[in-house]
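Every protein chain of the complex appears in place save one, which is left out.
For chain A:
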Amino acid sequence: MLALIRKSLTEKGGALRLAVVVAAPAAVAAAFVATAGWLSPDRLTPVTFMRDFHAVDGSHPGFRRNHAKGVCVSGWFDGSGAATPLSRAALFGKERSQVVGRFALAGGAPNQPDAPGKVRSMALRLMPTNGAEWRMGINDIPVFLVRNAADFSDFTLATAPVPGTGQPDPARIGAFLDKHPETKNALGLLKARALTSGFANDTYNSLDAFLFVNAEGGATPVRWTMVPEQTVEPPAAGEGGQDYLFDDLLKALAQGQLRWRLMVTVGEPGDPTADPTAAWPEQRRKVDAGTLTLTKAESEDGGPCTGITFDPLILPEGVAPSDDPIPAARSAVYSRSFTLRSDETKPPSEITPAAVRSGGQ
């Protein structure tokens, strides 16, 4: 065969043909490497965000890279039927879907102390009988802080503690805010929000916009809010303690059910869907899509919320992404966080099975 190759090389154009044999696979390989981003270290990838969270909160193997401190809950969701004209998702009909959820504090530190002003979150996995599940992660702030993934990464890094002081560098944060008035504005709204005494009487917002698609194929932009049926109270004076927010939640669930209404805000033409830092006008129509009932808490250790990710793009038929760029970024980044932590040995969570058994006492 080598003889054949040598012979071919002596023919006219033979060298060129041999060059093609080598160059074609090399070109395909180069295109592959470029597509994978191995030649562009500055490309924003899920790994970039893993590094960002690491820069802010350090390394906590086995835990979620963000919203690391949390507790599992479960219960059900009863659709009211009122959202059916907007979305054909089965769970909006008059039926019950089982729910696994998680309450958490924003931030990558799994042992951070609770405090009234820290951002609290509710994550839900709604599992209707037809199997078309819906996952969401929603926060108790009025708008999101940034418009897109690149800004999220820059802002996260700007808030990273600097060596020496162990505190974020105000100059770096200031420089970011000067370039991003929308973040400055969002931070103002966040600081001005009415705090409540705990997880149980807090209000959680989707922040991101999605589309509800009905049986006729009509799409409506929506955002939504979980509004507590529990009496809303301001933080009690002098409240504190390492885990007081979680302990209060465990106490409340040990005593009885907790309920929220899923209020869907119906967007109108011109309402910004691609910008989660921009609030929609207050007077938008709200649809009471159903009631969430939570009955039980469990520690992350052994609980049903640990080995899943609340990927906001796991949507039932009848709910679709909008042009909001944040959910796709979240989907990609949560998948990486989930893969990494699934491969690591997790130390015990702050909220232990014993704490849950004692009902937060």
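In this section, a contact is a pair of C-beta atoms (placed from the backbone, for glycine too) under 8 Å apart; a residue touches a chain by one contact, two chains touch by 3 or more; residues count from 1.
The working rule: contacts and distances are computed from a predicted model.
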Per UniProt, and picking from "sn-glycerol-3-phosphate transport system permease protein UgpE", "Cytochrome b", "Aldehyde oxidoreductase iron-sulfur-binding subunit PaoA" or "DNA repair protein RecO", the hidden chain is "Cytochrome b"
Filtering A:Q242, A:T339 or A:S358 for touch with the omitted chain leaves A:T339
Of the residues A:L86, A:M122, A:M136 or A:A149, I need the one that contacts the missing chain. A:A149
Counting contacts across the full complex, list the positions on chain A that touch the omitted chain. 1, 4-5, 8, 14, 17-18, 20-22, 24-25, 28-29, 31-32, 35-37, 43-49, 131-133, 149, 306-309, 311, 313-314, 316-318, 321, 323, 325, 327-329, 331-333, 338-340, 342-343
